[in-house]
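Note that this is a trimmed complex: some chains were dropped, and none of the rest were shifted.
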Amino acid sequence: MEFLVRTENLLPHDTPEEVRDQLKKGERERAMELREAGILKRLWRVPGRNATVGLYEAEDPAALHDALTSLPMWKWMDITVEALATHPQER
Amino acid sequence: MEFLVRTENLLPHDTPEEVRDQLKKGERERAMELREAGILKRLWRVPGRNATVGLYEAEDPAALHDALTSLPMWKWMDITVEALATHPQER
Amino acid sequence: MEFLVRTENLLPHDTPEEVRDQLKKGERERAMELREAGILKRLWRVPGRNATVGLYEAEDPAALHDALTSLPMWKWMDITVEALATHPQER
C-alpha cells in the first residue's frame, strides 16, 4: 500500500557543520537504499522549507514506521503519514 | 492492518422519520455483517453527538474504503480514517 | 512542474441519480484524457471519503487550473493545490 509522508527537519540550527554533513550524507545513503527496496518511490521538496513530501510503499503502517525510523535524521524530523487507497481508475 | 475511523452523521434534520428509521435499520444490519467479517472490531459513541469512533481491520485502505461505503448511511457521513501501526508491545 | 492536488466532492446528496451518473462518467472520461496528456500522473482515494489526492504535472499553475476546471465535477469540488519542488535526489 502507498503512503503520503510529510517531513519537517527540526535539526537545531547550532548543530556543528560536521555533524550536520554526516547526518545529511547518511540520510541520502539510506534514502537511496529505501528507493532501491521500492519503499521510497518519489520525493519532493516543499519550496522554501527544510521539508519534504514523499510517496512511499510498504506492506503496512508498521513496515513504513520501520523504514522512516531507519533514516539517520528521523530523531529530528516531525513526520505525518497519510494512508492512501488505490483509486479504481488505477486498479 | 487496523484503522481508527471517526464518523459524523450529517443526515438532514428534516429527513422523514420513515426514511431515517429504514436507514438506521440498514446501518445496524450492515454493521453486524462487518463485525462478523472481522472488519468492524469495536465501536463507540462520541458522547453528546451523532458520531462514532470505530476500530476497523482491513487488508488495506482500499478494502476499508469499500467496507465504509457499503454502509447505507455512508453518503451522509463525514468520515476520517487514521492508519495505525502495530505496537512492538503487542507483536 | 508537479502539483499535489486534493479534492473533496461536494455534489449535493439529493442530486438525481441520472445526473450523478452522467457527471461521474464525464469525470472518468476527462480524467482519462488528462492522463493521456501526461497531466494527471497518479490518483488516490482518501479512504472513507468522496475525496482524492492526485499528482499532476503542468507547465504552470494557470495550466493546472485549466486542467482542473475542465473536469465536469469541478463546480462541486473543493480543491487545494500544493506546488512541489523537484528534490535534488531525483534531478
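As written, the chains take the letters A, B and C, and residue 1 is the first residue of each chain.
Assume a contact is a pair of C-beta atoms (placed from the backbone, for glycine too) under 8 Å apart; a residue touches a chain by one contact, two chains touch by 3 or more.
Note that this is a predicted model, so its numbers are computed, not measured.
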Where 3 copies are displayed, count of copies in the complete assembly: 10
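In the analysis below, only the chains that are shown with their structure count from here on.
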Label of the chain whose CA centroid is most distant from the centroid of subunit B: A
Cα-centroid distance, subunit A relative to subunit B, in whole angstrom: 31
Rounded Å distance between subunit B and subunit C, as computed from the means of their C-alpha atoms: 26
Rounded Å distance between subunit A and subunit C, as computed from the means of their C-alpha atoms: 25
Touching two or more other chains - residues of subunit A: 83-86
Residues on subunit C engaged by subunit B in the complex (per definition of touch): 13, 45-49
Complex interface listing, subunit A residues touching subunit C: 2, 4, 28, 31-32, 35, 42-47, 52-53, 55, 82-90
Subunit B-touching residues of subunit A, taken from the complex the two chains share: 1, 3, 60-62, 64-65, 81, 83-86
